[in-house]
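Of the protein chains in this complex, one is absent; all others appear in place.
Chain nomenclature is as follows: A, B and C, assigned in order of appearance, with residue numbering initiated at 1 for each chain independently.
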Amino acid sequence: MGERKGLGFLSRIKDAISEAVYGIALHGQVASIKRMKMYTEYLFMLMTIGDMMGIPIVPPYYTLRLLPYMVPNIKGWKLRMLRERDVTDIISG
Amino acid sequence: MTGVVFDTPAPYILLGLIVYAIAYLYYSKYVDRNIWQADPTRPTPAKLYFDGVEYFPVSRYVLYGYQFKSVAALGPIVGPMIAVHFYGWLPALLWLIIGNFFIGWVQDYSTMMMSVRREGRSMGPIVYELLGGRARTILLTYLVFYLIIIGAVFAWVIVSVINGVPGSFIPVVVILITGYIFGHLVFRMRVDVVRATLVALILVFAGIILVTAVKDLRVPSTNFLDPGVTGTQPASWTVLFWLLVLSVIYYLAAITPMIRWLLPTVYVGYLPAIIALVIVVIAAVATFITGVKIHETRAAYVGGASLEYFDPIKYPTTGPIWPMLFVTIACGAISGWHSLISTGLSSRQLEYETDARPVGGGAMITEGIVGLSSVAAIMVVARGAAQPGALDYPRGAATLVNALIPLGPDTWLYFYSVFVIIMGLITSMLFVRVFRMVAAELFPAPFNHYLVSPLIWIAIVVFLAWLGSWTNLWLYFGGTNQLLAGLALMVVAVFLASQRRPTWYVFWPGAFMIVTTLAAILWETYVYTAHLMQGQILSVQRPVAVKFGESLVHFTNALSAIFGVVLFILGLAMAYYLFTGYFRYRSQAEKAS
Amino acid sequence: MSRIGFKYVFERMPELRIVIFAGKGGVGKTTSSAALSYKLASMGRRVLCFSTDPQASLSDIFERNLFGKGEIEVAPNLYVLEIDADKRIAEYVESIRRKIKEMYKIDEIPREVEDYIESAVAEPAMYESAVYDAMVDVVAEGKYDYYVFDMPPFGHGIRMVAMADILSKWVDKIFEARKEALELDAAAARLKGEKLLEYEDQMLKELEYIRGRIVSFSRLITDAKRTAFTMVLVPERMAILDTEKAIEMFEELGLKMRGVVVNQVYPPQLLEDPRAPDYLKKRVLAQRPYVREIYEKFRDLIVAVIPMLNREPKGLEAVRIVAEELWESSLDLGALEALTGR
Partner (left out) sequence: MPIVRGGQRFIFVGGKGGVGKTVVASAIALDFAMRGEKVLLASFNPVHSLSTVFQQNLSGGVIKPVEGVKNLYAVEVEVEDIVKSYKEKISKIIREFLRWAEIPIDPKGFIDIATTNPAFQEAATFDKMMDIVLKEGQEYDRVVFDTAAVANAIRLIGLSKIYGLWLQRVIKSRQEALNLRYQLSWRKDKVLEEIKKDPLLLDLLSLHERYVKVRENLSNPSTTTFIFVTIPTILAISVVKRFSDMVKAYDIPSGGVVVNMVIPRSEAERDETGFLKSKWEEQERNLALIRELFGDNILGYIPLYPEDVVGIKALETLIRDLEEFKP
């Protein structure tokens, strides 16, 4: 945001319009794709560190090898996966 | 330009624009500051629950565009088309202007704000928390009805345009295929989005130009399966044929991977749609210059307040101006569907609380402008026979636009026909998908299976669109949609009451919408019941009745009457929960202070 | 024509690299493994004899403590590995902990991650997984001309093989999911018009590595040209039943049993020998019906017959005797048929 200040009114308008056009044309789809990715990740996580939610699925030997890369995602993953959803959550997009 | 500009749509549209400007610049600002006390420093759910998928801050311009795209479909086009026909353009225009001012944006903005203050929760959970599980179930049931009825109406509109404008289906097929190509280009072949878009645009416009230029491509002809039928009013076999074509498209949309076809098609479809919308708004204002006049057969006011309109047999497809006008025009003035959009994704991605006003309020007011342009488009074409035709809008829009950009009326007719068809198609394709989700939640096995539930939707939609009366269905749609709006407003009122904030600005609009829509649903039920009791059929159903016997039509009408009763009871129940909830919270708030 | 022995197996299967011995407990799997390894090594090839049996007796057979000592050369070119799975697991887990600490420059592993690691260590199938991975490991290294695996008794032995199947399906699936997730990420980025970074997903790389190992190992042991699954059995009712069930389970896994080794068959001469007591003759006769059953049920599968020895097969000398029998059995199929009394 800070960088834009100097650019003047016109270019701000231009940015705003292009952002709005992106919003109309693509934002919803990007959201859908992200959601799909989230579900794909569910599968991945369930199949690897499902034990972490008390769902033992496969022997964790090889999972351990992947564990270091998962460390930063674990919290967000749990939050997303365990949040109760409603149909009205998924209407948009 | 003859100096007398009041015979063009321009001054009336301008009036609307001015009122909308006031709504946005003053009224919405007042509400935002004084009632919600939006605070840009208060962390929004996007920041609090950041997860990079659903919760993350997005610029207000992007969200505005997204919100607008999500709320604007065929609604602001079809509603005015019917309303102008039955009540004249002035009541339609006034309701669009005043409705949006006091109710429309209020709902979109307030539900969004409520969701922001409720951890980004969507309507279902909020209703559950405020009013209990039964209220939520009613809400979801409403959703089911809504999805079915709107599907039927859109199916009918699509079919009548395809049928009335021969060859218009060809560019639509081109768009559907282009959608697939675009998806393939971007997701499989990794072409960048700008280039892929160019390819898509070229293909889409090539389709439209092709069918305009090569007259031989304008097949199949109107009512090609019903020889002997004249005029553009669609006849039974042809309608059924096109409905089955749509069924295939819908089913594919429901079960194929979204990313491969549905999403890219939505994108590709919106490309001409955005252009169409922008042009028609400009053309409507530009009638100052172009001089396109309000058609001589269009009166400012036709009727609707007279006692005549209280005769359901004589005016079966309309009714008294109150409550019927207020459900005829939903989107553009006020639409309950938006409350679901506002609380679905937008509220989780607002960067600042203060963005809710441009995103929620701004998008709705923009949709109001689309509604105004539709009124303008209908104003300038001749009023047909007893029934409004689905072709009125493309014809009117073509008339308006061709005066500004004279590419030939045919070109614009095809352009706007394709626009109407594709908007209807895209939204229906998304709706069948939503229905699938709702079914997964509400229906028992095996109807909740993802391969089965879309079939249920398609079957009912085809049945209703084929045998029902579309204007009546539209009124049911308006009924459900507006009732949803009333409920949403009331939910906000309940929420504000629970927060001990002023509620008048949502309570009264909400109460008005609830009472009006319940009355409208009751009226529709009465229309069907009256026909049944007197052994009558609605005029639009006559061709079907002649071919397949009246009993089938009576059956359909009985079904519609039952629909009405169910909707009414559900609405009443919901209203009960809301009002008691509201007063409970109010009295609690009073006790506490 | 009727001569049998592993010599002929190797002649027919020039690409054969891995021989796996499975079977019920106490039928002589470990002995057979040791013997075949010994024979191959004595021919100048580098051989690894690997016991995956937690009751491993290679130490007993070679009369030397080999448990958990790594690959030990017990005779020229003959290497023996008896892994200490618990130790292996401990080391493995420690390396994971280290990696996490290094990657994120932290001194302490986050609690939920540490909990997970500890629970993983205690998982009931962890032991088998570790043994399995050790197998994968030695084969992947490829230091030897031949690998001879001594499998744990029945259930676990089959499961070890089934594991190859499950694990490679598993790794395929999660690989697919991960890839799809990255695809979707890239798709979203492309729609946003963001510069498309050539994805360097470390996890995908790691997965590719794991997959490469598991899949190539699984391919190797299911390749009938390069791997010979061999059941060892003795002429007893239970051993025959076990073998039948094992063959059935193998087929369910889409695998083919290469052959069976019949162990502890009394030499037929004993019957004619007037010096043998009735007691011994009775035992020989008691074995006959089972020999017949084996002959009838598994005739085409029999690759070697080892006669009943007059001493316990331990120590290199005894191993050598068994090795010769395994390589070229003194009892050929004809002799076996004669034994069945037909």
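Note that contacts are C-beta pairs under 8 Å (C-beta built on N, C-alpha and C of every residue); 3 or more make two chains touch, one makes a residue touch a chain.
Predicted model only: the values in this text are computed from it and were never measured.
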item	value
Residue in contact with the excluded chain [from C:163, C:257, C:294 or C:336]	C:163
Which residue of C:13, C:140 or C:276 touches the chain not shown here	C:276
Option from B:125, B:316 or B:486 whose C-beta touches the chain left out	B:125
Residue numbers in chain A that touch the chain omitted from display	32, 35-36, 39-40, 42-43, 46-47, 50-59, 78-79, 81-87, 90
Hidden partner chain, residues of chain B it touches	121, 125, 128-129, 133, 257-260, 437, 440-441
Residues of chain C (touch criterion as defined above) contacting the omitted chain	24-27, 30, 54-55, 57, 60-61, 112, 115-116, 118-119, 122-125, 128, 152-156, 159, 162-163, 166, 169-170, 173, 176-177, 180, 183-184, 234, 236-239, 241-242, 245, 270, 273, 275-277, 279-280, 282-283, 285-286, 310-312, 314
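One rule holds for everything that comes next: only the chains that are shown with their structure count from here on.
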item	value
CA centroid of chain A to CA centroid of chain C, Å	44
Where chain C touches two or more other chains at once, by residue number	184, 187, 191-193
Chain B, residues touching no fewer than two other chains	193, 259
Touch list for chain A against partner chain B, complex	15-17, 19-29, 31-38, 76, 79-80, 84, 86-93
For the chain B and chain A complex, residues of the former touching the latter	49, 51-54, 58-59, 61-70, 122-125, 128, 136, 139-140, 143, 193, 258-259, 263-264, 266-267, 270-271, 274, 340-341, 343-346, 434, 437-438, 441-442
Complex interface listing, chain B residues touching chain C	186-187, 190, 192-194, 259
